[in-house]
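Only a single protein chain was left out; the remaining protein chains are all shown in position.
Let's look at chain A:
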């Protein structure tokens, strides 16, 4: 009995310490997507002003792997990750679609792309943010990898960095392309 009284707290402490140790360095503000491995929601978004092509669910379920990047001109980290989205679209060899999230003025998104360059195959304009909500977006920028059947296979929240691009996104895309 005395032996157990001495040992049990030690064991509990070790277990708890183990749990905490595993969580060190984990970003607790990142919420796992509820849509992972589920079909992307249905949506139909109009094009940016002066463009012909909008974006709809049909685009991301055409039988090829694609990337959907949620961005906004008012979002500073989006500006930071933009060169990497360009790189992604050059190197991944898959269509990269843009979801222009909640601009105050429809023209803002166009101006932003004119200034920084447009890496997107097509861009849909989500002024109300409703499609964003359907995708479970809570902090732009967000980047989704979608397989050929239109299932969401990976979601990155926050700006894409060199490290994320090279070690996570590109390998994941390559893996899905098979």
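Everything below uses one rule, namely that a residue touches a chain if its C-beta (ideal position, glycine included) is under 8 Å from a C-beta of that chain, and two chains touch if they have at least 3 such contacts; residues count from 1.
One rule holds for everything that comes next: contacts and distances are computed from a predicted model.
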>> Tell me the UniProt protein name of the chain this structure doesn't show, selecting from "4Fe-4S ferredoxin", "Cytochrome c-type biogenesis protein", "Spore germination protein" or "GerAB/ArcD/ProY family transporter".
In response: "Cytochrome c-type biogenesis protein"
> Touching the left-out chain: which of A:64, A:108 or A:134?
Replying inline: A:134
> For chain A, which residues lie in contact with the unshown chain of the complex?
Replying inline: 29, 31-35, 41, 102, 128-130, 133-136, 138-139
